[in-house]
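The other protein chains are all here in position, but one chain of the complex has been omitted.
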Amino acid sequence: MMDLIIDIALNALYVLLAVAYGLLLLGIARKINARVHNRVGPPVYQNFIDVGKLLAKKTNIRHNWIFDLAPLFGLAGALLTLLYIPMGGYRLLSGDGDLILLLYIMVIPSLGMALGSGASANPNAGVGVMRALTLMLAYEMPFLLTLLSLMIFYNTTSLSVLLCKQQGFRWAIFVLPLSALAADMALQGMMMKKPFDIPIAPHEIGSGPMVEFGGKYLGMLMLFGAAFAVVETSLFVDLFLGGGVILNPSQYGIIAYMVNYFVWMLLVLVVWVIAVFINAVFPRFRIEQAFKFYWKWPTVIAALGLAQAYVMSVILGVVP
Amino acid sequence: MIHPVLLIAIPLFLAFLTPIVGIGSKKYARYMAPLAAGLNTLVSIFVLFETFNGPVFDILSGFSPPLGIVLMVGPLGALIALLISFTSFVVSLNCLKYPKEPVVKYTMLYILLMMGATGMVITGDLFNLFVFMEITSIASYGLASFNRDKRGYLGAIKYVVVGSIGSTFVLVGIGLIYAQLRTLNMLDISARLSQMNSFTAIVAFVSLFVGLSVEAEIFPLNTWVPDAYRGAPSQISAVFASVAAKAGIFAIARIIFTIFGYSNYLWFVVILGMLTVIIGEFSAYVERDLKKMLAYSSIAQMGMIVLGFGIGTVLALQGAFFQMLSHAIAKAVLFMAAGYFVYRTGTTKMESIRGLGRNPLIGIPLTISVLSIMGLPLFLGFYGKFYIVLAGIDAGYYAIIALILLASVVEVAYYARFLKIVFDKSAEPKEVTPGDYVPMMILAVVLVIFGVYPYPILDVLSHVASFLAGGV
Amino acid sequence: MDLQTLFGIFIVLPVLGAFLSYSLGKRASIVATAFSAVPLIFTYLRMGDWSQYTFTALGINMSFELNPLNWFFILMTSLTSFSALLFSISSVKERQNGFASLMLFAVAGANGVLLARDFLSLFVFWEIMSWSIFLLVMRASGESARIYMIFGAISAYFILFGIGIVYHYTGSFLYSAVGGVPAYAWKYLLPIFIVGFGVKMAMMPLHIWAPHAYSSEQSFVAYLSGGLSKLGAYGIFLTFYSFATVGVLAGFGTFRTVTIPGYALALVGAFTAFIGTMLAIFQDDLRKLLAYSSIAQLGYVLVGFGLGTPLAVGGALFHAFNHALFKAVLFLGSAAVIYRTGEYRISELGGIAYRMPFTFMAVLISIFALAGIPITSGFISKWMIYEAAISLKFVIVTPLMLIASVGAFLYSFRILYGVFLGQLHRRHEHIKELPPHMLAAMYILIVPMMVFAVAPGLIFDWINSILVYYGMNGLTYTTFSYQSSVGGANMLVFFVAFMAAFMVAMGLFMMKKARTVDQYDNYLGGEVRTDVELHAAHNFYKPLREVWEPLLKYSTERFYTRVARFFAGGFEEIKKVYTGNPQDYAAYAAMAFIVFFLIGWWLL
Partner (left out) sequence: MNAEDWKKIQRMMSKRSLWMVHFCTGCGAVEMPPVMTSRYDMERFGMGPMATPRQADILLITGYLAVKTLKRVVRVYEQMQDPKYVIAFGSCTMNGGMYWDSYNTVKRVDKYIPVDLYIAGCMPRPEAIMDAFLKLMKMIEEGKADGWKRYKEHYEEYRRNQMRVFRRWDE
């Protein structure tokens, strides 16, 4: 019983920290963006203030009950997703659900948001969701291929098993560099960073799906965004960078967890910063350009990565 | 004991009674056809029951066979006789609704046609076969042109040309046999076939086969069919398809199995059946005239029967007989429906019959018979197609059966198109009278009853094996 | 339970019901619903009562059986037929008696196909089902019915040919005699049976009847897509694992433990899933969209059957079950929308959810199942098939399936947004929610989806008994969790975590109140237009369509049309044999005599 309570408390703590770290990452992104633009930029804690302000707004506009599903599903789904991602070597619930489950859980918040924004009856929202879904179809092609290459090479779909097999710096990025490259390209679209911020293009379609959300609705969606910044980068870290596990917890105990967590944070930051730098210097694609791009180069690279994984695993019989 | 000769005597008597009745009242003369056909139906039911104990031989004019004229009815012959008289009866009910002037001649020819066809089935004597065939043909020629329009005459003249060639061949065949064997009794010929010069036997066989093929609508002797069916009154087309053609095909079956027993020739019959099916179905698919389409379809169905006979196993023959029954009944319904459509629209173009079947009184029997022709279960048509295909594969005719099935898909396509047009929602249905739908309903009910419960027919068809072995 | 009961409940009763409801005229569906409820209840109660009966009819040995497999399929077809008929009480307005009785004929046919243990009854009931579908489709459109029937005939004749071959080798129609077919004959038999059964489940490239047939009366299509298309899956399962058996399949060679026919089937299934999905995305007709989705979803089932590991086959069976439920609900939802608005073009609808919230909820949950969102059981079946493919390390099948499931999000959002969300048109402002019995028809199907999502172990018990019955290994599972060789998931943990996360979100959400505004109070650059409709549903995926345009020009349907036209041209030539000239005919007769004679001379 005690174990269970501790377990729940730890999970909650990790999720809370992750959301906080996500808000911080968003702040860092704004700061970097400003520095690239030769500006001072907001303080890195700016997003905490933004969320607080939004949640404290006096009036909140809703359209109907389906509109409410957006923040509810958005935040709930985001928290749920965080629970299934190992952070810093801590498995959370990832032992009870594998990558395929994670992939589908990752859809829940977006789906809720799509529902809510659709219910707002704003045509911009519809167009935005259409772009988001089209973009999803685009980047999922290389992303799924890279996932498959990992799953075939490591012969598992479980993230925690994947982490175990990458221990001791046997990171997948060294073994399957092509897949890692394709996954990073897909990550840019998954995080809707430029040049793939087509769905939320504020200058074209009034920030797309979010057009009608304000106050607590937008605040909760910002929390979802923060959580997802962690989810997506962390997914890459867990898949290709060994999840930041450098010390074996069974050997070093609590210290290992702390060290691993910091390494994980660092790696997440690195992945995030790369995406942010790309974001800072690129203009925006049109959606069909994005689609063509993703189904061309990243897919080819991912397919080569998959071929490599296939050859190594099936033909050469390499067991990692 | 009921004598099979009644099957010929009653209609003959009533046919010649018709003008006399016609002098008194033309109205009553019309009822002679249903009367004759109805009586024949009753008689043939009794005959059918009698034949269960063995073939019935009815000796005419006092001489015992092989010298005298003899009627020879097996269970299968009785079944076909029943089929002929029953469908004639139902169609003649429909004729009452659409009388053709002059009524007396029309009725007389109708009865004679039925009588001739029945005679072809039950005779045990080759020359009688010829005589009855001639009666059937001549009555048919007359009826085919009864619309007294250009199409009717054109159809009839084609029928006459091909039909008389056929008759000649039959006569030649009979002559050759008689010249060698001095007998015309079928069983006698069969027993003494080895005494015949084999070359002459082949010539005689082929002559008979070709001659009877005209009535049986086997390719390439079926050329008259589309035009004659198109030109004749629809009820008459129904009778052609369900009565005359059945008599012809049964005669061929008897020539092949009862008289000559040429099992070597059968694969050629299979080829002929296949060609008939394919050409019939394919032509029907592109035909835009309703009655011609039904005529081509009729050709194809006859081809299936020929195929069944050609495969020549018990299963195939059972299939062929099932096919004869189902085709006769279903095609009669369809031609009667066509008669209704023609009556309502004045044309036989496919496009003009839109929505006419939406009245359920017409639509239901129509649908049932189309489904039966497509060979779907719960309807009589299922057994025919199923048995023939199964027997064909069992006998190793893989490619031919595949082609037949392809042709069946084509058949489904054009019958579905027919239903689509008939049930088109864009047009309103027209009124129907009992004279239209009662005969169709009767036949549709028969299709369903024997489709669900085919055991009575199967009982009769259990005699197929002995027929195959040269019996009657 | 004896043969009479089995036959009576599953076949005679629906047929009697068909005649009875035909004679009733209006409100025939009420009686038909009652008649379809009996087999459903009976099926549920008779679980585990496996038995087999042999009898002779038409002089042929025939056999019926209730076993785990056909019990499972009867359960899903009965469920869908019951709810479709319940729904049709109000939704079918004209000639309801014809509808109800044909539905019951289809039910009898489907039950017969499932119970049959011999080819003759299989074929008979298959055809009964086929013509009842034909006539039901005919009610809406003759052309659709014609296309359906042509493919139905192709299917039936392939099966018939296969039956003929089996009969040729064994002289019997019993399934148990199939073992007598020599291995080399399976070279022909396998494709024949796969095509025959594959048509019914709209396997590519034999799918083109589906969008046409699925455009007819939607409450019937709920049964057609939900229930009857599963018979194709059933047939393919039988072909692979009952008739041919793994030993025979392996005789064709294996590709990494998967037999070559199985691998080919999996490829076909994966392409079906992929292409079906891609086509569904661009449909504006709600019914056609669902039709293509149906095609695609059954592709997964094919993949599962093809891969042939217990996990894959179990997943395919589970997916068939899920598809029966959620696709029936979706088609009923479509029927509901058409019933209330008379409109089926997505671009002309919108905002229906605000007026029909319960319908929307039902459709939403089924779309979760369709898209494989884990809160419904749709996820688990997909998961099983994926895991099977991944653990076999298949690099063509798996990505196709995965990307197809991403595409499923696209078209399912099309339904959600285009029909149910967005702007409510003024002409639809007065529509009402469905009456309770129609909602009940949908929610009956929702309940199992939710239950099996939390406790998949319940359905795994059934699936396991099927797998064991057909001599495969069982699955690894507990009531709430399941495992493959490469991964696993625990649905109870998932649900608890989801609930917890939802509670947190709910708590945050409830802190502030919100004010509801009108749908026209929308930010459009300061404009508030109430006179124009701004529902952005027309040509929704236009950019994607532009990208795909070069590929979309290839259409299977157009190919078939061309083939048909080519054949029709050939037929015209053949028809020219009938010149209409009596002189030609006389010449034919003469030539015929010569040819017949020469052949006779040669032969005899």
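Each chain gets a letter, A, B and C, in the order it is written, and its residues are counted from 1.
Heads up, the rule we're going with is that a residue touches a chain if its C-beta (ideal position, glycine included) is under 8 Å from a C-beta of that chain, and two chains touch if they have at least 3 such contacts.
In this text the structure is predicted, and so the values were computed from the model without any measurement.
Engineer: Going by the stated contact criterion, tell me the shown chains that border the hidden chain.
Structural biologist: Every shown chain touched by the left-out chain: A, C.
Engineer: Which listed residue, A:L176, A:V211, A:V237 or A:V268, touches the chain dropped from view?
Structural biologist: A:V211
Engineer: Even though one chain is hidden, which residues of chain A still touch it in the full complex?
Structural biologist: Its contact residues with the unshown chain are 30, 34, 37-43, 46, 49-50, 52-53, 56-61, 202-203, 206-207, 210-215, 218.
Engineer: Since one chain has been left out of the picture, which residues of chain C touch it in the full complex?
Structural biologist: Here the touching residues of chain C are 521, 523, 525-528, 530.
Criterion: only the chains that are shown with their structure count from here on.
Engineer: Would you mind checking which pair of chains has the most C-beta pairs in contact?
Structural biologist: A-C
Engineer: In whole angstrom, how far does the Cα centroid of chain A sit from the Cα centroid of chain C?
Structural biologist: Centres of chain A and chain C (C-alpha means) sit 36 Å apart.
Engineer: So the centre of each chain is just the mean of its C-alpha atoms; given that, what is the distance between chain A and chain B in Å?
Structural biologist: Roughly 77 Å separates the two chain centres.
Engineer: Residues of chain B that contact two or more other chains, please.
Structural biologist: none
Engineer: Could you list, by residue number, the parts of chain B that touch chain C in their complex?
Structural biologist: These residues of chain B touch chain C: 157-158, 161-162, 165-166, 169, 198-199, 201-203, 205-207, 209-210, 213-214, 220-221, 223-224, 226-227, 262, 264-265, 268, 278-279, 282-283, 285-287, 367, 371, 374, 376-378, 382, 386, 389-390, 392-394, 396, 401-402, 405, 408-410, 412-413, 416-417, 419-421, 423-424, 454, 458.
Engineer: Can you list the chain A residues touching chain C in their complex?
Structural biologist: Checking each residue of chain A against chain C gives 55, 57, 59-66, 68, 71-80, 83, 93, 96-101, 104-105, 107-108, 111, 114-115, 118-124, 126-127, 129-131, 133-134, 136-137, 140-141, 144-145, 148, 151-152, 155-158, 161, 206, 211-212, 215-217, 220, 223, 286-288, 291-292, 306-307, 310, 313-314.
Engineer: Going by the contact rule at the top, pick out the chain C residues touching chain B in the complex.
Structural biologist: Residue list for chain C touching chain B: 58-59, 123-125, 127-128, 130-131, 134-135, 138, 142-143, 145-146, 149-150, 152-154, 157, 160-161, 163-165, 167-168, 567-568, 570-572, 574-575, 577-580, 582, 584-586, 588-593, 596-597, 599-601, 603-604.
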